[in-house]
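Reading through the structure tokens given below for one structure.
All protein chains but one are shown in place.
First chain written, first letter: the chains are A and B, and each begins at residue 1.
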Amino acid sequence: MPVQVRNWFVGALGVAALALLPLGIRGEYSLTILCTLFLYVTTSQSWNILGGYAGQVNVGQAAFFGIGALTTRLLWLNGMPFPLAIVAGGFSSVLLAVIVGFPALRLRGHYFAIGTLALAWIGHITIGNLLPGISFLTGRYVATYSLVLRYYVFLVIMIAALVTIYLVVNSRIGLGMEATRDDEDAAQTAGVNIVKYKVIAFTISSFFVGLAGGGFAFFYASYYWYLPFGLMWCFEPILITFIGGVGTFIGPIIGAVCYVALKEIFALTLGEINILIFGIVFILTILFFPRGIIGLPAALRHLKSQKVSGGAGESIGPR
Amino acid sequence: MLELSGLDIYHGDLQALWGVSLTVRDREITTLIGSNGAGKSTTLMAITGLLRPSKGSILFDGTRIDKLAAHKIVELGISMVPEGRRLFPEMSVRQNLEIGAFIGKARRAKYETMDWIYEIFPILKARAEQQASTLSGGEQQMLAIGRALMSQPKLLLVDELSLGLAPVVVEKISDVLKEINKSRGIGIFLVEQNVQMALELADIGYIIENGRIVGQGEAEALLESEEVKEAYLGIA
Partner (left out) sequence: MELAQFLTYGVINGAIYALVAIGLALIMGIMGIFNIAQGSLAMVAAYASFFLFQYLGIDPFLSLVLTMPAMFFLGLLLHEGLFSWMRNFSAGQKLRNSLLVAFGLVLILENLATVLWTANERCVTTAYSGAVLATAGLRIPYIGLSAVGLSILVIFGLHFFVKRTLFGQSIWAISQDHQCAHLMGINVRRTTLIAFGLGVALSATAGAVISLYTVSPAVGLDWTNKALILVVLAGVGSIQGIFFSGLLLGLVEVMSVYFVGVHYTGVAGLVIFILVLMFRPQGLFGKQVGV
């Protein structure tokens, strides 16, 4: 298919450009911003496959991000080579998904969302209680710290996530997920194993979120142990995916670019009230881009013929 | 009493109805028949105000209702028995009936109306305190009709009466509908896949196919017509 070939081509170009970038740009600020960007793309796209494609709104991604970070940090600082530590982080996140996430998938609608949010919050409090201090990088880790290395680590994680997710959503599995999202009952009647698709989405999502968490742990020299469990890690990926377009592949990427840019501008120019303004912009974005930047033209068309029967293509039925 | 003229209706981007026009006369039983997905339920949703037509108009006793809010349409005297019953599952039989009499004038006559419903559907009285979700299909259909009647409508819309019900039950309910039409003069607009039953019950029939009206006439005549017999009754 021409479109797919074109996509791969563009993607390959992008990867090549990003891979070669540190040869020309080595400034700490630039590389850090790019690492942040890659991190956000990864976490957002991971959220997107579960929330946008499979329709399971996970509001507790911080728990998975956090556990990936925690596992990686502990293993790495105790001698494990960082690639293994990061991958272990990914698996610890999947383990969390298996223990708590899969049972939670039985919850419908907003109960899954509440459940995951409360989970993240509880995780935050628990870690805050058990490990209230700061994790520091010691001696040799500091001496051998290379920002460029971390740039490539985040780049690799992001590419792995994007490639995997691209392949999945464009396959039959992706169709199964979308069928599950659009109408679970109809999908089941059509023979779609909705449990299987939810589980696949959740596994992929948690794995890459865990990897991203591992990247975080590898990146920061020192941070409060509970930081990667913070609520912002729940909401930012959702907002980012939102801005770009939920359920689209390119959405999280566009969203992440806009978000990182905006956040930097605000932080640099607004000082004390920057979070207040941020909150306002946050809300305005949702008010004016309910389907993301991508969905804008379609959204305007839809608003005309609907009255009470709900969003585009929804079957008539109880809420 | 009810006039639909040139209705075009969309579900999102898909057009479901094309220039649909029909008339439901006072005190009569009118039916709209067609196969699954032909646009029958869509028509009802437009009448009740749950969907807004993008073209055309709906007049009820001379008043335009296609732009009115759904609850106002109920106040004007149109009530619907939804497809699949759609009872309030957590409420009891009695509570479902009571909420049916939500609008002002119906509220004041609530207990008389309920007595009447219990008369025409005695089984509901027996199960008055039972939770709606525990009733059988036929009982649920009776409750759905009873609930719709609680608002004291002039026109009762019925969406797919026969769906999922045994023929014996369908016949019984069909008789009840005929009875309330005769005794209380309540107009009935029945949307149905079961052509035989619908045309036997109704006075006037319309046929809809792929979102367009393709035939109309006296129900008896339609029942006898060759086209209907072939297309819907399987008689060659």
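The rule we apply is simple: a residue touches a chain if its C-beta (ideal position, glycine included) is under 8 Å from a C-beta of that chain, and two chains touch if they have at least 3 such contacts.
For clarity, every value in this text was computed on a predicted model and none was experimentally measured.
Every visible chain touched by the undisplayed chain in the complete complex is listed here: A, B. When the missing chain is restored to the complex, the residue among A:Met177, A:Val246 or A:Val260 that touches it is A:Val246. For the chain left out of this panel, the touching residue among A:Ile134, A:Val148 or A:Ile273 is A:Ile273.
Within the complete assembly, B:His71 is the residue of B:Arg25, B:His71 or B:Lys182 that touches the hidden chain.
Remark: the omitted chain is touched by one listed residue; of A:Arg73, A:Arg150 or A:Arg181 this is A:Arg181. Of the listed positions A:Ile125, A:Val163 or A:Val195, the one in contact with the omitted chain in the full complex is A:Ile125.
Interface residues of chain B with the unshown chain, by the touch rule above, are 48-50, 69-71, 74-75, 79-80, 82, 86, 88-91, 95, 98-100, 102-103, 106-107, 147-148, 151. By the touch criterion stated above, the residues of chain A touching the omitted chain are 51, 55, 57, 59, 99-100, 103-104, 106-111, 113-115, 117-119, 121-123, 125-126, 128-130, 181, 231, 235, 238-239, 242, 246, 272-273, 275-276, 278-280, 282-283, 286-287, 290, 306-311, 314, 316-319.
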